[in-house]
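Note that one protein chain of the assembly has been removed; the remaining protein chains are unaltered in position.
And then chain A:
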């Protein structure tokens, strides 16, 4: 079997509670033969115990005791399936009350979002919210699945209207690649197999899109960014003078011989080697984990960043971010927090909460007391030491931060850097 050319695609699913998310995931797993017999037996038995007269594929995805009791999804779960072309990681996020928090968790690493719309109901408030979050998180690709087509007699008019509505609405969003597919997750139309019920639809199936969407340009391969995770100094006779900088490339393509600059010191040097476990490579690109050695002995430690000599991110102690707030503790002006950015961690002060975003209308709210759980707000933060940042729109890794509570150590919020302050 040829698995050397299988790529990895991470996607997330969004949609209201009853739009059929679990059923769609169940269908993808089932039709791609990724469900094992003993799992299926267990689901059949649970369905029977619950008194259902059909096999509830959503039971495959709700794993926790309280989820099964209540029949709802509480927390993000990850699912896996693969085809000969690609391996897929699904971040299965609940559509419930805590939607923003959960969706952001699933969306932060996703290449693609599947947005489910119930064909009978059309666009709902939840559809707007989810699409807005997908856009905010800069998920590069979106597939709008108009689901439950079997319940509207596979009507082309219904589908066209929803496509039109979504297209009008999405003009306000920043998602570059949007595809539309009419499906029935329950019946399996256009999920893995082409539907015979919708001859008017000439596009491809959901699975075909998932297998073929172009993802290799999703990462920034232009601006070289290498945050140093740790310094490798072996105390071994053979490697007395070895000094390697370990980390994962967040952007760009590094080659041996490249001229580099180290932030924050500004020292320059040349890359001597790029290697992993002793194997040297000519070049390395995001998101590779590697170890670099340099021609000069410089003082470099965790939190520093190696970049190309003439291409630096902003070095700044003031950043403006859009945050999604994830904690019950509200955020007020002048709160002290811990900011984590790449391999850096430092204290920060929230200087100004500029506005909150009404995620239904996308309007700005300026009259408020605090940022509450699931709110999205724009803030300016002053950090206790300089960070090396890019705008989130340019690089999702060097453009993101998390905000941590000094006392409880909990993660309070997820921030996307808009620009330096």
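The rule we apply is simple: a contact is a pair of C-beta atoms (placed from the backbone, for glycine too) under 8 Å apart; a residue touches a chain by one contact, two chains touch by 3 or more; residues count from 1.
One rule holds in what follows: contacts and distances are computed from a predicted model.
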According to UniProt, what is the chain that's been left out of this complex called? Choose from "Sulfate adenylyltransferase subunit 2", "Ech hydrogenase-like complex small subunit [Ni-Fe]", "Branched-chain amino acid ABC transporter permease" or "Glycolate oxidase iron-sulfur subunit". "Sulfate adenylyltransferase subunit 2"
Can you say which of A:52, A:80, A:200 or A:368 touches the chain missing from this structure? A:80
Of the residues A:52, A:200, A:242 or A:332, which one touches the chain left out of the display? A:242
Using the touch definition up top, pick the residue from A:233, A:259, A:295 or A:336 that touches the left-out chain. A:233
When the complex is taken as a whole, what residues of chain A touch the one chain not shown? 1, 3-8, 36-39, 42, 46, 61-66, 68, 74-80, 82, 86-87, 89, 101-102, 104-105, 108-109, 216, 221, 229-230, 232-236, 238-239, 242, 244, 246-248, 253, 276-278, 285, 287-289, 291, 302, 326, 338, 340-341, 343, 396-397, 400-402, 404, 409-411, 414
